[in-house]
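Complex shown without one protein chain; remaining protein chains in place.
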């Protein structure tokens, strides 16, 4: 077995799990693994590598923790994302009703709450407390950024609170912080399980097919595109420009584009593009406007950073120093306006940035289910004494992914793929403006 | 290779497909197959069976049809389902812009339109015609049930219209009709490709991980559950009863239940239950109401048919003959009201049946993307000269599934599964009322 | 002053109201009255009758009740309606923050809760308790029908609870019950103010321009019409039939019809219509279907009761006795199906009844504001010692309406009006099927 894919545990699980009277079918065996690759080549007879596979998530026949003597804590970190409350609710209910763990704490405001118990007092959680929270966006526990490096203070406080299981809901940084906690926990010889539920609205965590809240995010983003499209349609030489989330990966922008199919130009961080010259975007936009009188552009916030950096460098020589990189949407807006001014063409550009209206939304029903099952499986893993892992989904099955594996690389959109080809076919955008290697 | 999984074609594809300048990565090879099973057992070292795999869908390097001499037709059959217009739009745009096929017909009102060209005149389709149709529910072509058995008349008309490719969007019956067409086409030695896009709001077609419109359906169904829950909450001894779609399979009811988590009792066709006696539902409902003062029940329309049949039989002995089976929701409503009358307890029951408000809705964004990719892949398959297949999705990849395989058995929910265990844990409904074998 | 329009009070108000430092402009004077009629005839020089006017609602300079010694109670009765929680929230917040009344009780399950304090314990209310309730449909207090005649028990309990102000949120029956309470209160010489907030989803209470929740109701009803319209459009000879609320008045059906403009036939209780014969609806429907292939019908639940009664009477002679009047929507469905069977024409009829999905919805923003201002004005009236009144709105101003006046007659739609003419112009439905006197 590839070491990277092996799941750590705290020791032998000896207690019998509650069975729901459903017999053996209600448990998952540690030996069952979900293959990463699912393609079989009929010609070469090549099968996927079995080593490249994930432990299947789900309830185990044996528990490591005895419910009556177990205390769990939940912490939510980083920016808001639809579905966090669903995950919290699922964890609390599965602990309480599924396993009979009644001692559950909510840590306010992320790792900062775990560092400073006096300023931010932990909140006792139970099914009544979480009953309706999934209908609201955000997180009832509150969230904040940073703090993940203060591992000693945090483990001190976990000891002080007598916490046996810590659920961390957060992104790349949060997970790295969680791994740091585990190293300190091991150093101290403690038996505390740390299980992560990966949270990234950008869908850029590796080894999970998609992240919770991502569908809600691109679904809501389609509204912004519709609005941009109407504004563009209704004015002479109308341009609708939408900036969407996606610092490193363009999944939100491309999925929203596919769902609406009203977008003429989509830009993502993974695919460099040219602004100027006969093969550049601005000239292509001019051609489009003269032919059709309107255009809709959808940008991921991380797109075109190379051009912005170059632009900024030029400005530096002009002015003096420390030029802060601008918001890519506002930068693009200025560049377009400037270009058409130089071409003596009047355009009507409307700019839309729906970011915070998306982050704070409640989860769509499909994401709600996903969050519920992530939360349930996180409890199953923790009760079995597993640790240093996140709950993932792969080939539509729930999996255990070592934190170190999940944080080893970011997930990117592949422009050399049939997906990209189908995207290009759907948007029919000019291909010459892109620099695909 | 398992014969069941082999895809038919009309002959050797010789024309070069448009490449979008994306190089070899934009094409899929016939040798690539998607494994059906993805579980590897670490103990037994057992790998999935490679024979049990699907041909991967996607654009092929070579086309069978020459675009300028190709005429395509689209027909939509059966009940409404969110996303049909998205599929139509995707097919038309991919044919037109992706391959340069400009001759496309829409057949009105399903197979009946293909039988009777005079009564229902085919509609010329182009990108302008389909531009905004995805924002509306239903199908621009109209739909109807039946007619699938008149294969001769239909093939006569396909010949008369000089159609080379027929896209059929419909359910089990429609697909069986399509297979009948293919047999007649082969009998006559014609070179007409028939490609299906499977449509079932109940998600009960086999060998596809889920059907388009299904997510929209269970998402909208959650609104009905929320309403039932509020009505139940706000009255003394309040009961909210929701009937949802699902004639043979309970996917909508269970997914809506998981997404809302407000449901106390969920009934599906796959899991028999008891109404009467100390282990029966009615007694469990009474206990729940006395303890909590409200209850929410969610039924798939096909649940409890065995009990209805027995009830009807009893009535028959009482009365005379020809007792028509009642609507299960109304039947359940009557049974509950009657039971509590006999117990001298006053209850407030509110009944909700949202069926047609769901079927006629436009697709949610995630379903829109799914429909787009189904439509694009249907065109890829047809242009390559493949026939007698539907486009499926398996392990999140688009696949070719022989029609005969897809229609060989229905897809059911498995009550002996971790999914069912997690459902029971989420709803916490009494297990003794079910008869799980 | 017309006696009918005079507002009762409990005595001279002597305490100084909190002023919000806004000076005299923040108070309303008892002498200010809102004219009922606003039409001036230039020819006859006739002005509206000043006697026919309402006392203007709003904060008074002097209070009758001293906030520290005041206890208020709120009761919600009858069926659910969007906005009840908004009204509760507004009353609690205005009492608490606006006047400093901190002793507030919520009576559970309507008058039945006031009758039986042991079974349904009153709930202490404060701003924290009501903070988010307006985002949910229904009423946090619960509701029930009936009980309004047990005035002695209720006044006994008001005395027992030492309540000084009772707010009743309910419809016609609830208000009559409230008036009964006041008579008993006066009989006992108590100083308890009873202020009503009129609730009727049908908008059929007189002397208020529209009722809260009504806009939300007809707005949501448009979704049902859209769905019916799509179902009708998408099938050969398709008929969409929608039944909407409106037992005595057709405001929901007509407003939903005007908002969508997709309806071909609208039926309301106020305007009799013919089913049969060459001037009847069924023949008109046949003509419409043959000409356009689809039709949408929108019925208020109280429409055509005269025909149902006659039909039922016929059945009675056929059968034996006690024929229960059927649901008008299901009756209409059967009549249409039967008619076209007799005409040997196949039609596709889809029936939609969205009732409970509308009643349990949260208020739309405009209704939320309305509810807020109703609640605030109810508190102003009660604190000033006024009683036996409801808060109304007339000519967009908030008013005091004596309960006896508001319950003296029902509000009906006038078919002899420009509104009806404009409705007929919008739907273009055949006029001959109606019997307008």
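Just so it is clear, A, B and C label the chains in written order, and each chain counts residues from 1 on its own.
The rule is simple: contacts are C-beta pairs under 8 Å (C-beta built on N, C-alpha and C of every residue); 3 or more make two chains touch, one makes a residue touch a chain.
Because the structure is predicted, anything quoted here is derived from the model rather than measured.
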Omitted-chain contact residue, chosen from A:228, A:256 or A:423: A:228
Residue among A:195, A:298 or A:361 touching the omitted chain: A:361
Candidate in contact with the missing chain, chosen from C:58, C:138, C:304 or C:329: C:58
In chain A, positions touching the absent partner: 80, 109, 112, 120, 136-139, 142-144, 223-224, 226-228, 230-231, 233-236, 348, 350-354, 356-357, 359-361
Sites on chain C contacted by the missing partner chain, in the whole complex: 1, 20-23, 25-28, 30-35, 38-45, 47-48, 50, 53, 56, 58-59, 89-90, 93-94, 97-98, 134, 209, 215, 218-219, 222, 255-256, 258-261, 364-366, 368-369, 372-373, 376, 395-397, 416-418, 420-422, 424-426, 428, 431, 436
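Keep in mind that, in the parts below, only the chains that are shown with their structure count from here on.
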Per-chain Cα centre nearest the global Cα centre, belonging to chain: B
For chain A paired with chain C, centre-to-centre distance based on mean C-alpha positions, whole Å: 46
Centre-to-centre distance between chain B and chain A (centres being mean Cα positions), rounded to whole Å: 29
Set of chain C residues in contact with two or more other chains: none
